[in-house]
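The complex is shown incomplete by one protein chain, all other protein chains being positioned as in the whole.
Labels for the chains are A, B and C, by order of writing; each one numbers its residues from 1.
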Amino acid sequence: MNIEGKKRIWSDYQKEIADDHFFYVRSCIRQSFFPGSEQFFLNLMRNILKKDVYENPAHTTCTGIAYHSDIVPSATIMTVIARHFALMKESGYKNIAISCVTSFGLYTEILETWKHFPKELEKTREYLFKATGREFDIPENIAHTSDIIYKFRDEIANKAKNTLVNKETGEPLRIVEHIGCHYAKMFPKSGVGGAEFPNVLSGMVEAWGGKVIDYPERRHCCGFGFRQYLVQANRGYSVSNTEKKFSSMKPFMPDMVLTNCPGCTMFMDKWQYTIKEMGGVTYGADGESVPVLTYEELAGLVLGDNPWDLGLQYHMVQSEPLLKKLGLEFDSTDKYKTKNGKQMPIPKNLINV
Amino acid sequence: MGKLYDLLLEDVRFEEGLKACMNCGVCTAICPAAEFYDYDPRKIVDTVQKKDEEEIIELLKSETIWYCGECMSCKTRCPRGNTPGFIIMALRTLSQKLGYFTESEKGRQQLAIKRTVGENIFKYGYCAATYAVNPHMHPEQGPIWEYILENSDDVFERLGGQINGIGTGPLRKIPQEALDELKKIFEVTGGTELFETIEKHSKIKASEMGLQFNSEGTDNDYFVEVYTANNGTHNAHDT
Amino acid sequence: MMNGYVVVIGGGVAGMEAAGQLAENGCLVTLLEKEDITGGHLNNWHHLFPDRRNGNEVIEYLHKHIEHDNITLLKNTIIDSVENSRNKFIIKTTLGKELNADAIVVATGFDLFRSERKEEYGYGIYDNVLTSADLENRFGTSDLSLKNGELPGRIGFVHCVGSRDEKAGNLYCSKLCCVTAVKQAIELKEYLPESNVFCFYMDMRMGGALYEELYMESQEKYGVNFIRGKVSEVGESFNNKLIVKVEDTLAGRPLKMELDMLVLMAGMEISEGSRKVGLALNLKTGENRFFASIDNHYGSNRSNIKGVFYAGSCTAPMNITETISHARAAVSEVMNYLKKC
Partner (left out) sequence: MGKFGYTISKGRQIDYESNDRSVAEYIYDNEPSFRLCIECGCCSATCTTGNLTKFSLRELQILIKRGENEHVQQNLKKCMLCGKCILVCPRGVNTRNVVILAKQAYQKSDNYAV
């Protein structure tokens, strides 16, 4: 493996990412399954990096999951997204920060479609006006929230309380990245580092002291497949694809999986549980499972946040083995407490406990 | 040129997705569906580009078009600039418009998706939301999921969430005016019509199959059937 | 007898052949070559298809060909600008030299497609992914070892790397890669008889004299395997094997295979040097970015500028036989033109 070859590719995909003044749109899955991640992103941007990030209370789903399961027509999703552009315009913002890879892919795709088929843009303007009386401008800059953390990765490294190094061995942590298909596979130029060797997560890992592990099924889909997960009868597709990825990465003994897309995070976490239940198979060292973290959760650990404020305890695969490798001090008694310190029940049958 | 092919051409995704295929198989080589279903995106593209009316009808009624997971990995690599995933999306849309989707087990599942994710959009303003992911329908979410649902207020409060709160924050309540706008957008752009089409044809199919059908919700035999049925013929290697 | 001043741009196969023939026909020729040596890509080619003769034999012929009193060879010379005054040309080189010409032969040739642009194949990233040109060099030095020093047991050839591919910006077929792959596969089997060799192809385009026969020989005598499908991606396994993913299209099934070495059959693109010469001379290019002739059938040597003629692979991918024929045809066009001037 030759890193110089990758660096040459990365230099071809220097994506422009805005520096400040973001209009933030949330992800259905990230906020439902990893609310601590979205909250951390806003805290990081506003309180640590001192950036202006605005969330408009009237924004909604982009309908992407429904669109990619084919129950929503393209005219509908274009207009829903146009409504978000209208809210942006009304709030005086030109840079959009998107918390979801499915949404990000759709925003990118729709803007491309409007370029190639200007009639679709005109139709969307009419639809939106007819439905809501709103008008919109096309944003100047589109970024996934991971792009923004990538952009500020060195600032984060400068403020780091922890580095991604195994404290016992002194070796960098072995981290598998998973990008999420819709980030750059459709439009390689829209992602940091392109589609084949994306740099958006590997750039963070390296800046924070870890080592990125490449493995044969790195580019393979996590297995979501929209309708292939949403309908129970199809979930064999979903779990089988995840299984394929994990068996491919297993010989590399990764310490953790770092994900870009909220759906991938959820599936790679939950399917490890399912696969273990189905046949006892696990993919980490010593029969453990591999913790799967969002980039916000990892950035939070690097900056010294309390893992239980980030929400690591609400994954199926628990992170203690990782936290121990990192040499982090954490308070186990604080794990399942409310914001006000009241003890909650302890969940049973989690993994890696 | 056949009539169905013309209908497909009205979909910009079809126009964008199909240039000319030379059957190189670069899409199938990395397609997650080609591995776990009897599915070959190359063959779909090749069939469609023949413009044969009968073969297209057969596709619209088939299980095959419902196997794709829309990961769009095919778009990255195609040396002819085709996007098999877009072609699939156009075929699925047309299959629903014409009511052919209920002819296949996988196609009939559109009702289950409409009744879950689709309804979530109108009810909550989200495709997926914590409180809408029922652990009985999602056992793979594991014990942590039941725990989170039982303790959602405390969990969200600690993580900075705003579950059903007014204002901003993770999983805040979407204001009624915004939900009304969404609904209006669906009406103006054909979204509502597609929902109704799915309902209409599903109802007909349910009566053909002799299954109890309610006009809403997940608690009826037809829903349970389409949500769970797997006749085991979708992957020859599984048998 | 002196029939005119002709400048030939490019000292590869086409330029050398054209210069030699023009000199024979009584022209005073200046042959310009940007590098320190003449012969172009042929210098890097160990053995030629289909008969696998030594590439040096052809180079020797060409070198003798340009040892002529009427030929002035200027090496390390790049064109800076060209003045065209009623079809009399004044060519200025970057070293400040001025040359007068009654006619110009453009023989600026091709570049090999830069295989790292097909990112999914990992050239320059994964050890043991080579290009066809790299392999040819390895044949020259008889070193076929892998990065770890061992000899490869299983080798794959990927056809159409940078050809027939809109993602690479090239929709055309480079024409020579199929036969090159077959030739190189045979040579590999001669070096490493125990190895298994696989060619991953979309169509076997063996449209030259004795090419199809070579294809058959590779199967019959050498046991080379052919799998119809374009390789989709390459990865590296834990034990440093290359993993290729392809659809075995004629079996209708995706296929995954481990290889020790992968050879990318890099296609041909008009050379960077051609682009610059094209700008200086105002030459038209086609959609494939090669120089566009005024007529595909009876004018393939003629450019859109009176007095400027094409020879060789600056107009389209060509093998050596075709290049030499094309250069001779260019000379015939130049002689007819000079007669009329």
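Here is the rule we go by: a contact is a pair of C-beta atoms (placed from the backbone, for glycine too) under 8 Å apart; a residue touches a chain by one contact, two chains touch by 3 or more.
None of the values given here were measured: they were computed from a predicted structure.
Counted over the whole complex, the shown chains touched by the missing one are A, B, C.
The residue from A:Leu106, A:Ile275, A:Leu301 or A:Leu350 that touches the chain not shown here is A:Ile275. For the options C:Asp36, C:Asp69, C:Glu220 or C:Glu287, the residue in contact with the chain missing from this view is C:Glu220.
Considering A:Tyr150, A:Tyr237 or A:Phe267, the position touching the chain not shown turns out to be A:Tyr237 (whole complex). Although one chain is not displayed, its contacts with chain C can still be listed: residues 204, 216, 219-220, 223, 225-226, 228, 248, 250-258. Residue positions on chain A in contact with the hidden chain: 232-237, 239-240, 243-244, 274-275, 277-279, in rising order. Counting over the whole complex, chain B has residues 34-38, 139-140, 228, 230, 235-238 touching the chain that is not drawn.
As a working rule, only the chains that are shown with their structure count from here on.
Per-pair tallies of C-beta contacts place A-B first. Taking each chain's centre as the average of its CA atoms, chain B and chain C sit 49 Å apart. Chain C has its Cα centroid 45 Å from the Cα centroid of chain A.
For chain A, residues that reach two or more other chains under the stated contact definition are 195-196, 219.
Counting only residues that touch two or more partner chains, chain C has 120, 233.
Partner chain B is touched in their complex by these residues of chain A: 26, 28-29, 31-33, 35-36, 38-40, 43, 55-61, 63-66, 68-76, 78-80, 83, 105, 113, 116-117, 120, 127-128, 130-132, 181-182, 185-186, 188, 195-196, 219-221, 223-228, 230-241, 244, 270-271, 273-274, 308-311, 314-316, 337-339, 342, 344-345, 347-350. Listed in rising order, the residues of chain B touching chain A in the complex are 11-13, 15-16, 30, 32-33, 35-37, 66-73, 75-76, 89, 92-93, 96, 105-106, 109-110, 112-114, 116-118, 121, 125-130, 133, 137, 140-144, 147-148, 151, 154-161, 166-172, 174-175, 177-179, 181-182, 184-191, 194-195, 198, 226-230, 238. Listed in rising order, the residues of chain C touching chain A in the complex are 116, 119-120, 122-127, 233, 235-238, 243.
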